[in-house]
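With one protein chain held back, the other chains of the complex are shown just where they sit.
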Amino acid sequence: MDLRFTPADEAFRAEVRAWLRDHLVGDYAALGGAGRPGREHEGLDVRMAWERELGAAGWIGLDWPRQHGGREATLLQQVIFHEEYAAAGAPGRVNHVGEQLLAPTVLAYGTDAQKRRFLPGILRGTELWCQGYSEPDAGSDLAAVRTQARLDGDVWRIDGQKVWTSLAEHADWTFAVVRSEPGSERHKGLSYLLVPMDQPGVEIRPIVQITGTSEFSEVFFSDAVTAAENIVGAPGDGWRVALGTLAFERGVATLGQQIGFARELEEIADSARASGAIDDPEIADRIATAFCELRVLRFNALRTLAGDPTAAAGAASVAKLLWAPWHQRLGELAIDVRGVETTLAASGDGYALDGDQALWLYTRSDTIYAGSNEIQRNIIAERMLGLPRG
Amino acid sequence: MDLRFTPADEAFRAEVRAWLRDHLVGDYAALGGAGRPGREHEGLDVRMAWERELGAAGWIGLDWPRQHGGREATLLQQVIFHEEYAAAGAPGRVNHVGEQLLAPTVLAYGTDAQKRRFLPGILRGTELWCQGYSEPDAGSDLAAVRTQARLDGDVWRIDGQKVWTSLAEHADWTFAVVRSEPGSERHKGLSYLLVPMDQPGVEIRPIVQITGTSEFSEVFFSDAVTAAENIVGAPGDGWRVALGTLAFERGVATLGQQIGFARELEEIADSARASGAIDDPEIADRIATAFCELRVLRFNALRTLAGDPTAAAGAASVAKLLWAPWHQRLGELAIDVRGVETTLAASGDGYALDGDQALWLYTRSDTIYAGSNEIQRNIIAERMLGLPRG
Amino acid sequence: MDFAFTEDQQELRAVVRAFLARRARSEQVRAGWEPATWAQLIEQLELTGVALPEAVGGAGASFVEAGIALEEIGRALLPAPYLPTVVGATALAATPELQARVVAGDAIGLALDARDPLRAVASATARAAGDDGDSPPLLDGVAPQVLDGALARLFVVAARDAAGEPALYAVEAGARGVRVVARPTVDQTRGQAALHLSAAPAVRLSAPGEGAAALARLGETLWVAQALEAVGVGDRALSETVAYLKERVQFGRVLGSFQALRHRCADLAAELEGARATAHYAAWAVDGAPQELAVTAPLAKAVCAQAASRVAAEAIQLHGGIGFTWEHDAHLWFKRAKATEQLYGTPRALRRLAAERAGLLRAA
Partner (left out) sequence: MDFAFTEDQQELRAVVRAFLARRARSEQVRAGWEPATWAQLIEQLELTGVALPEAVGGAGASFVEAGIALEEIGRALLPAPYLPTVVGATALAATPELQARVVAGDAIGLALDARDPLRAVASATARAAGDDGDSPPLLDGVAPQVLDGALARLFVVAARDAAGEPALYAVEAGARGVRVVARPTVDQTRGQAALHLSAAPAVRLSAPGEGAAALARLGETLWVAQALEAVGVGDRALSETVAYLKERVQFGRVLGSFQALRHRCADLAAELEGARATAHYAAWAVDGAPQELAVTAPLAKAVCAQAASRVAAEAIQLHGGIGFTWEHDAHLWFKRAKATEQLYGTPRALRRLAAERAGLLRAA
């Protein structure tokens, strides 16, 4: 056990930091926190240009094999990249889904031709991806797939609906889990298809959320098509591939995310000091508690990423079950620090919220999306504690 | 809706109060809170004499039919009696089980001969009862009865074990749910027997609790006997009778219990004022919260007892699920008000606790006994909310 | 003692609920204030006058009946100024002509401090010796957050009189020196407005020396009304959530059969039952035992607002993704419940006030 970063890691950190200092300027710097949760649709054109800058400088696909253009970076180097990225206040990434979910899936399960076709666009930041897992009546039950696909000559024809898709209207491609064997049930008979978004058979409708803004869409497939070869894994093997995609989420962005959390907490504490709310002992304790718990999140993430093997099973679920309610409590704190004035909306067209109000409302989703609290508890009970299912 | 007590009720209250003022004197008054939860074995001889005083004055069986010696008192009059009884600081009753559980069962399901035989002893405070429901491996699952009984000529012969029995070593009789049909399962084949405690086949072993004291016992039956006619209801019909007994618990003692709670809270607040702990805003808020929630308990009990019909299903479970954790939090508060000194036990022989420490530890059982929190939640979900069982 | 609602009261609840089922459907609630609905509330249901004397055209019932309406209107989130109107009307006992206007449908705005309704927000100018004489007293001051203020015809203002003592005044919305500025709200089903008074002519409502008591009474009635409305919101959120859990199938089972969810609903139900009993008791106490309100009113607001907030937050969670959409009503319950917590004293502050008034937190 040695919790210092190595000199090599520190050198890597210096490299990241220097590059960001030199390149995160002008329009890019002006973006601020745009693209972060709750602000996913802000400044998209500039962020897409920024993604290409990152790609050109080799900051995408850090951990990919060199033969596919990656750096084969270690887990900790990826962590460092995300930390520095967040600390610099760089904008929210537009192609997280492509880089962190689709690319590892193609690397693990894809054909050579798929690797040649799809990896470069991600690496260069020129092709954006969106996710097609959730369906309207499925909720947390990912296996309840009803979207159908059938092979028709040299194309798959797709009918159905996906939901909770981020950045659907900007993505070039989606990866969708579809039912390719009619009459099959649950995990069986599914396939994992790569589908171009820009075609008549794909319709996108934004979902307005409780913040009054829209971060997600519904995606409707009506006789949408994709080439027969755009299947990852074998037909009927989609469930295994889809789970594989989820497993690639190693949480390297967690510590970067926490830097954002710390910034939010500091802003709340600043606001409390400025208004005198800090003298309310309950507010002070809630700020102190949030601070201590955020440190716990950090230590927990370090333990997982820097490899205590005993922390493996269920660690991702533990992390999510700790941070999501934490962030939700932070949102409550943000408006409680200011009190009754936060019942007033911001001035502006339509339904306008200030940052604290948006944080308060947006964080209600933290405990629902990407595996609800309930799903995480199921996973922890089963995999970490070995308690039998009911 | 009119939440004033009627003049008749106030007159009844005055009668109770006057009698207690005149009779709760000398040895009886000196008992203080003896016999209340956590102190069930204190001053037993005097309390048995006191029970006979109550009986002689007609304060037992308040709601029983006049033909059996009762007053046919209303629910609210019973409430009033318990309030005044608690407010006077009268000792814990020794025959709650006989008066509140067994007697209504005999009245509802018993034969005339049983009524003649068993009601007078309860009414006069001369025969004490204990409960024989729980079994060692059953936990909250009351139907998991393994104690066996078989009819052998004119007697039942009983073998098995009951647990969590209060005042077993002082009781003259127990009512026990036993399996009278060999090989039957769960709710079927059970019978409800009345068994004399003073016989060679009955052995009692006290259970020491986390307080170091003993409020409950295990009761072992080894070829214990009771006369064939000492069965309530038909053989095999014991489950219905047993559930009936539980249903008779209308919570008339609840408001009296809350007077005890209020006294505990006041003592804690006094202690906090004396030590200055009240200036700790967290302590102050916890005291304030306990105060407000205790009022909620009161309003909730009044609503149930004074008859809002919409509050019926599950109301007893709601009351328990509210008061048990409340009392547990009060126990935590009692020692947190005093802080680190409460890690030191009281001086005395063996393991000695002061009142705050005993309250803190004893209240851990509040959420377990008489239907755990979990059982209450099941009942509320099913009966009040109509949510289906898993 | 009888804690059951009378048959008339049950009938009133049923009528109001049926009315709101027609006139406060989700799309109607979202469309905002609808004068025709308000008119029906006045003319058909006579709700603004339910607790007012028959002499002014009211029904002469008690605040229990107003409480039933508050609970049901909260349950439906009807966007209408019923709460401030029915609360404000209790301060108009000395001005039957104003009460008569309330019966006829004039809405009241409560010009109170949104953090602490017991504090004055305006003061009567010394230059106009109107408090005793013929010319009306003139008020100066600002109430930045008046619930449904833009709909009010009349404001009840907590002010200091020319002698610096607390007093209640009535001010006409259309009078000179009165400026009302609507303000957008996070809870889109209830507006707010800022009220600016600049030498605005006023009618004094409280007798000299009784202003503090009148203001305290108004604040306590307001807390009770908030408690009742919150119970309505919580009841709606819980019952719709339970209904959803009974229907929605996941993993091949009805969601409501998952014990973890059942237990959470049971905890919410227990908390809400306690809150409901408290709100009903408090509603009765407004007329039945006003001396108990000093303690019961703040604790009722604290307990009920918190219960509603907890239920509404869990309603979003238990609905899953759909509960996070604008389209579903869960966010409306959630925002209303939180606003109720925030307005006129937080649960923590009001718990403390109740305990202080009960003597529990007074210094030894």
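When the chains are written out, they are named A, B and C in that same order, and each has its own residue count from 1.
By our rule, contacts are C-beta pairs under 8 Å (C-beta built on N, C-alpha and C of every residue); 3 or more make two chains touch, one makes a residue touch a chain.
Quick caveat, the model's predicted, so the values are computed rather than measured.
Contacts of the undisplayed chain with visible chains (whole complex): A, B, C. Screening C:H263, C:H280 or C:K301 for touch with the missing chain picks out C:H263. Considering the complete assembly, subunit A touches the hidden chain via residues 1-6, 9, 76, 265-266, 269-270, 273-274, 278, 284-285, 287-289, 291-293, 295-297, 299-300, 302-303, 305-309, 311, 314-315, 317-318, 321-322, 374, 376-378, 380-382, 384-390.
Take subunit B: the residues that touch the chain left off the picture are 134, 137-141, 144, 163-164, 207-210, 212, 282, 335-336, 339-347, 351-353, 357, 361, 364-365, 367-369, 372-374, 377, 390.
Listed here are the subunit C residues that touch the chain not shown: 258-260, 262-263.
By our rule, only the chains that are shown with their structure count from here on.
Centroid analysis (C-alpha atoms only) places A farthest from subunit B.
Ranked by C-beta contact pairs, the top interface belongs to chains B-C. The centroid of the Cα atoms in subunit A and the matching centroid in subunit B are 54 Å apart.
Contact with two or more other chains is made by residues 258-259, 261, 348 of subunit C. Counting partner chains per residue, subunit A shows two or more touched chains at residues 282, 390.
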